[in-house]
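This structure is in structure tokens; I'll ask about it shortly.
Only one protein chain is missing; all other protein chains are in place.
Entry: subunit A
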Amino acid sequence: MAAPTTEALFLIKDVKAGSKNLNIVFIVLEIGRVTKTKDGHEVRSCKVADKSGSIAISVWDELGSLIQPGDIIKLTRGYASMWKGCLTLYTGRGGDLQKIGEFCMVYSEVPNFSEPNPELLAQANQQNKSGKPDQNQRGNSPPNQNSGTPAPPGNGALPPFANNPPPGTPRDSTFGIIGRPNGRSPGNGAPPVNTAGPPAATKSSVTISNGRDPRRAKR
């Protein structure tokens, strides 16, 4: 096996649909709910991030059950494609997910590169209705060895990305304390900084699915 360290590391922001041979180091932010594929496999969609942004990765079976939030993981020979309008990472043939540490990695949750792309989703819906083969949905099979219908990523476990205080609240008093404004403010008035990202990205509340149970949403 080729030593992965000799290959260049990608950043999440450089991942595009169709990218292959991706070597990425990321930290796991959230693990989605587990869903079962038609042929009995378990899939979990995890939200992972590096300093350039976050993305969803689908992980099958045992590896998915071992991954924990906070794990720092190196993906080797991954690939990315669209799944229901969302850019998603997968482990490719000959590739691997390896935990190389935990906790001590700086990340940026925005931009979320797995945000559903409304245009593509609309396109997909259109083509479905007209019976034409949909380029997006066919080309995105998860790990090539899996012959069954790929299961949609889990939903519901990914809370809305909401680090913005409600308008009108002085920003200073909200940050730094878990969710509850309590009037404490930084002595020196240094404003808490949200890592820069396109404003549109931070407004979105759902990152992977539309909130409906994917099993019911299947037609």
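By definition in this document, contacts are C-beta pairs under 8 Å (C-beta built on N, C-alpha and C of every residue); 3 or more make two chains touch, one makes a residue touch a chain; residues count from 1.
Note that contacts and distances are computed from a predicted model.
Enquirer: Just go with whichever of "Integrator complex subunit 3", "GDP-mannose pyrophosphorylase Aa", "F-box protein FBX14" or "Glutathione S-transferase" UniProt uses as the name of the absent chain.
Expert: "Integrator complex subunit 3"
Enquirer: Quick one: say which of A:L22, A:C46, A:M82 or A:L97 touches the chain that got left out.
Expert: Answering carefully, the residue with contact to the hidden chain is A:L97.
Enquirer: Write the list of subunit A residues that the hidden chain touches.
Expert: 1, 29, 39, 41, 60-63, 66-67, 69-71, 73-74, 77, 91, 93-100, 103-104, 106, 143, 145-147, 163, 175-178, 180, 182, 184, 186-187, 190, 192-195
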